[in-house]
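Below: one structure in structure tokens.
Only a single protein chain was left out; the remaining protein chains are all shown in position.
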Amino acid sequence: MRPTLAAAGRGRILFGGDYNPEQWPEETWQDDVRLMKDARVNSVTLGVFSWSKLEPEPGAREFGWLDRLMDLMHEGGIGVVLATPTASPPPWMGRLHPDTLPRDADGRTEVWGGRQHFSHSSATYRRYAAAITEDLAARYGTHPALTMWHINNEYCTFDYGDEAAAAFRRWLREKYRTLDALNSAWGTAFWSQGYDTWDGILPPRHAHYLKNPAQVLDFRRFTSDMLLECFTAERDIVRRHTPHTPVTSNFMPLWIGQDAWRWAEQEDVVSVDLYPDPRDPLGGQRGALVQDLTRSQARGPWMLMEQAAGPVNWRGVNHPKSRGLNRLWSLQAVARGADAVCYFQWRQSRQGAEKFHSGMVSHAGEHGRTYQEVRQLGHELARIGSSVTGSQIVSDVAILHDWHSWWAGAHEGRLSAEVDLPEVLTAWHRALWEAHLATDFAHPEHDLSGYRLVVVPQLYLLTDAAVDNLLRYVHGGGTLVCGFLTGVADEDDRVRPGGMDARLRELFGIRTLHEWWPLEAGETVECEGFRGTLWSEEIEAEPGVARTVPYRGGELDGLPAVLHNGRAWYVSTLPEPEALRELLASVAEGAGVRPVLAGLPDGVEAVRRGELLFLLNHGREPVTVEVPGDHRELLGGEKVTGSLTLGRYGVAVLRS
Amino acid sequence: MRPTLAAAGRGRILFGGDYNPEQWPEETWQDDVRLMKDARVNSVTLGVFSWSKLEPEPGAREFGWLDRLMDLMHEGGIGVVLATPTASPPPWMGRLHPDTLPRDADGRTEVWGGRQHFSHSSATYRRYAAAITEDLAARYGTHPALTMWHINNEYCTFDYGDEAAAAFRRWLREKYRTLDALNSAWGTAFWSQGYDTWDGILPPRHAHYLKNPAQVLDFRRFTSDMLLECFTAERDIVRRHTPHTPVTSNFMPLWIGQDAWRWAEQEDVVSVDLYPDPRDPLGGQRGALVQDLTRSQARGPWMLMEQAAGPVNWRGVNHPKSRGLNRLWSLQAVARGADAVCYFQWRQSRQGAEKFHSGMVSHAGEHGRTYQEVRQLGHELARIGSSVTGSQIVSDVAILHDWHSWWAGAHEGRLSAEVDLPEVLTAWHRALWEAHLATDFAHPEHDLSGYRLVVVPQLYLLTDAAVDNLLRYVHGGGTLVCGFLTGVADEDDRVRPGGMDARLRELFGIRTLHEWWPLEAGETVECEGFRGTLWSEEIEAEPGVARTVPYRGGELDGLPAVLHNGRAWYVSTLPEPEALRELLASVAEGAGVRPVLAGLPDGVEAVRRGELLFLLNHGREPVTVEVPGDHRELLGGEKVTGSLTLGRYGVAVLRS
Partner (left out) sequence: MRPTLAAAGRGRILFGGDYNPEQWPEETWQDDVRLMKDARVNSVTLGVFSWSKLEPEPGAREFGWLDRLMDLMHEGGIGVVLATPTASPPPWMGRLHPDTLPRDADGRTEVWGGRQHFSHSSATYRRYAAAITEDLAARYGTHPALTMWHINNEYCTFDYGDEAAAAFRRWLREKYRTLDALNSAWGTAFWSQGYDTWDGILPPRHAHYLKNPAQVLDFRRFTSDMLLECFTAERDIVRRHTPHTPVTSNFMPLWIGQDAWRWAEQEDVVSVDLYPDPRDPLGGQRGALVQDLTRSQARGPWMLMEQAAGPVNWRGVNHPKSRGLNRLWSLQAVARGADAVCYFQWRQSRQGAEKFHSGMVSHAGEHGRTYQEVRQLGHELARIGSSVTGSQIVSDVAILHDWHSWWAGAHEGRLSAEVDLPEVLTAWHRALWEAHLATDFAHPEHDLSGYRLVVVPQLYLLTDAAVDNLLRYVHGGGTLVCGFLTGVADEDDRVRPGGMDARLRELFGIRTLHEWWPLEAGETVECEGFRGTLWSEEIEAEPGVARTVPYRGGELDGLPAVLHNGRAWYVSTLPEPEALRELLASVAEGAGVRPVLAGLPDGVEAVRRGELLFLLNHGREPVTVEVPGDHRELLGGEKVTGSLTLGRYGVAVLRS
């Protein structure tokens, strides 16, 4: 039994963030502790980018400064999530060992001076990473401040260089065993790509024209696996020293590079970084999606490892958070299962590439609005921690998502560059979120029998096992709604005869899928009662089997836009937001799924977590919410009877 | 006397497409033959991308599978266009011989994993290509299924690498003989580029700022010539074995990389690939342009080597063909001189980079609409084949086009990036097409005396011989209409004094061309009676010589927009479509050129080929067309008297 987030939280919501004191004189450290206590910070992450400080030259070790900090944190009652510093090797590494540097598809080497300039496949890099990890674990494994291990940071590098090429070939040999199997899976009969030796295989480097999609897909799988090997190698070292201390590495939100389902299984704590655009009117929903996904990967409480107290600095225009927004989105994460609310970073840097990325203590300092709001939030989280930590969220609905399908479907040779999976996923999640339906995410091969409704926004690639699983689910009484471009390809990205798996076609009542009709950006297609976007299809339904909502006008006039055959629904376009919400709400109702709370005003989100009901107002105007029965509001302590008013960005946490 | 397309067609319209059976199990081959027969397919192209199958390791030969296919085709009564597989070398070639890989201007190598990753200048590549061609020709030269040779595929590679650089220097020495001649032609006195040795010359690789335009122009000429050398080397091998079998290589439509006039002279059959966007309302006209150009290059019947039965997969959004569109555009090609209507490809691939490019048999299979329409078309082509093949199209109008002029005019340092020759060419062709004027294309040095009207949309570069030719044409009684930016530069891309050849200026009655006034994207300029786009000019006419239509308002108020001096017209802007059509229709009428048919409704195209009159409705609404006299309609067999109605995308083929 592996330790969980509870081991670090011990009944409290972890609150704090990345702390990079090496950027500051030691006198600032004292001030940091004072302010951390003032803000009820109980957890900091140390050492994420400290490698050149810890190992200023090859093999050297400078732990003194970290010793002092660990002690300082402990004295201040602040737990430490200790990071391995392996996301950013010191300059000497690239200089002495150019083999540690990654190369992109165009052959450009990524040098030091930024971060993450390491090759996942470099034996030299891995050797140095293991050594520093070993020494950190040995030195701090028993330190009383240590609460968790944080491995690396946002694993996200690709490498097309020679050592990666060799590793790719090894990975392929392991997967395919024979060249015949590889040639078959990659369809190398097309365009004369048959391999006669393993040595002939390269990463998908710069080519004259479209690259082999299966090669690209396997290279993505390989990359995710190599990065995972880097993670597990370090994880195993710290586990050996501290078997009872949980280990994590932070995901980027809905990031394409890692098969996060597989990764999550290798972590004790699933953590994620979350940076919705404060100016995005749907930022709250985009956050909810990542929160639902992360919670589902964690199968329980999860850790919000990084968010921003104000602006980030990597968008074209970087907006701060309006008054109250940081609190709203933080409590939303708690509502959706987070037992840790942390930031990048504690104190905004004065130097370096992210000096305009906000901190909990911004450039404005402790009198700045940003810190003042952080402080208020810290106190509130402390107030509700014991009531909320460890509790679960129950959903009757699951959205299916799979990285391999995303990867395959994103090939440059696809039918429409306008189809972007994250946007499709977001559109479907939004429909459920606005319908106030509690939603998990699941992998297409997961057991789905616990759900009343399963929604597939788009699973272009479905393994045979996944198809089996969907059929089993529907035959077992479940309700299934699938979006377009689902079931098109098999595990090797081989298009299934008919353009969609035959059993799925039968399930939906599709006789023939004649042609795909993608739409231009901004174009819509008329359907009976609504308009579709992005895509449409020329489908011939099985007469007498499927019931349909037809397209109206245009080339597809009268053909089915939406089909259903009993509990299996197929939606061959992307209905505009309101239409998709109504469709899913109606199907959900038919499947016996009820919204979290009836009669909610627009923009108010309701989440039940354990015995608590969270109400969150994403609008800037006060709204009144009907809440039948008597409740106690935990943040403010008031009694609530029948209804309550939420101010701008207001949140209530109700207990019956 | 070289063999022609008739040798392969023998009175039939060739119908079929690329066939890549190596992607399929042999049991599928039987099914292919069944469906081919069902669809009246009589020609397939084998082996286009089969190199790694034929030569799985260096020097190996695996012909067995191809033997079986050749026999199978022959048994099925299907002729084989046999391709040399040299467009996509096997992976082992790049691995063992990196010198065969091309390098782009930025120094990036194009590796295997796509296609066309061969250097046209690589001696190693050429040696391997010759060897496999030799063996294919020896083995299949006498096979009864063989009807034609197809060399390589869509030659289109550039190479800026070292072996290409050496070849470029050899090509330049051959052309210029002395460095003085080169320095003079390249204008190297500008920017201190004088060469003191041939060794100092490079391809136009990445530079700090604008590259030498004459160097870039010669590099384009060199590239076209090198690719042509690759073609003729293979052609000569197969000709040696099969002197009576015609040889072709497929052009891409209006592609910038090959001087197709020169290439066509080296081919027995001129073939082209044609992929108008099914969503483009002018797709039919864009197709007609390529068809007219290809027919003119072929000087008779030509081969539509590739088209798509449905969508392609290389646009941003790839649309299928609406019901009837494939038939319409195929019969349009026949109307405009094609004696072969073929597709890429027979059966849509399930794997590889083009699995979303349609096939004659799409993913939906034989019950899919796509195949059903292909099948109908096959039967119709069989019905009209004997009436149409071999017959000619007579045009009184020629449009002049020249690749060297296109190349020179496309330099990055030109006055307006908005001026794109294909769009200018298309605008002028469209005007003639909409005016129902049968049009050939010609090279500016061709004999033009057979035409009543010659139209020059834009020939930025004109050799002295071409200027002579134009003058001779007008002095011989011809009518000439020239668009802007014509006659600006000489053969070396040297601007002619006055900004336009002096004899041309005299011809048009231009005293001084003061300044070019390019327009911004979307901007228009008022002229008397119409609006111009893209370009305008500050011209002073020879008083008393030229008659003019003036600009109105703005800086050019009162200056001539259109000049003519007898039968020589100069148009210094691009009139909006309707205005250009009216202008050309009126000039044509004055030159004694009559439309194919008078009184045609909008969107209906009429073409006379031999004794037949093709009527094609490019619209989705039925139209009635007046056709004086009695005719027999060959597709349906009905008698037509005085008029007929064409349905959506309808086609009639009338014989008096």
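Chains here go by letter, A and B, matching the order in which they are written, and residues are numbered from 1 within each.
Here is the rule we use: contacts are C-beta pairs under 8 Å (C-beta built on N, C-alpha and C of every residue); 3 or more make two chains touch, one makes a residue touch a chain.
If you're wondering where the values come from, they're calculated on a predicted model, not measured in any experiment.
Within the full complex, the residue among B:441, B:517, B:530 or B:649 touching the omitted chain is B:517. Interface note: of A:88, A:192 or A:223, the residue touching the hidden chain in the full complex is A:88. For the chain left out of this panel, the touching residue among B:9, B:213, B:444 or B:650 is B:213. Residue in contact with the omitted chain (choice from A:320, A:498 or A:518): A:320.
When the whole complex is considered, the residue among A:113, A:476 or A:637 that touches the unshown chain is A:113. Contact between subunit A and the absent chain runs through residues 20, 22-23, 49-53, 56-57, 85, 88-92, 95, 102, 106, 108-117, 157, 279, 310-311, 313-314, 316-320, 322-323, 348-357, 362-365, 367-370.
Although one chain is not displayed, subunit B still touches it through residues 106-107, 186-197, 199-202, 204-215, 411, 413-418, 492-499, 512-521, 538, 555.
Basically, only the chains that are shown with their structure count from here on.
Subunit A and subunit B have Cα centroids separated by 48 Å.
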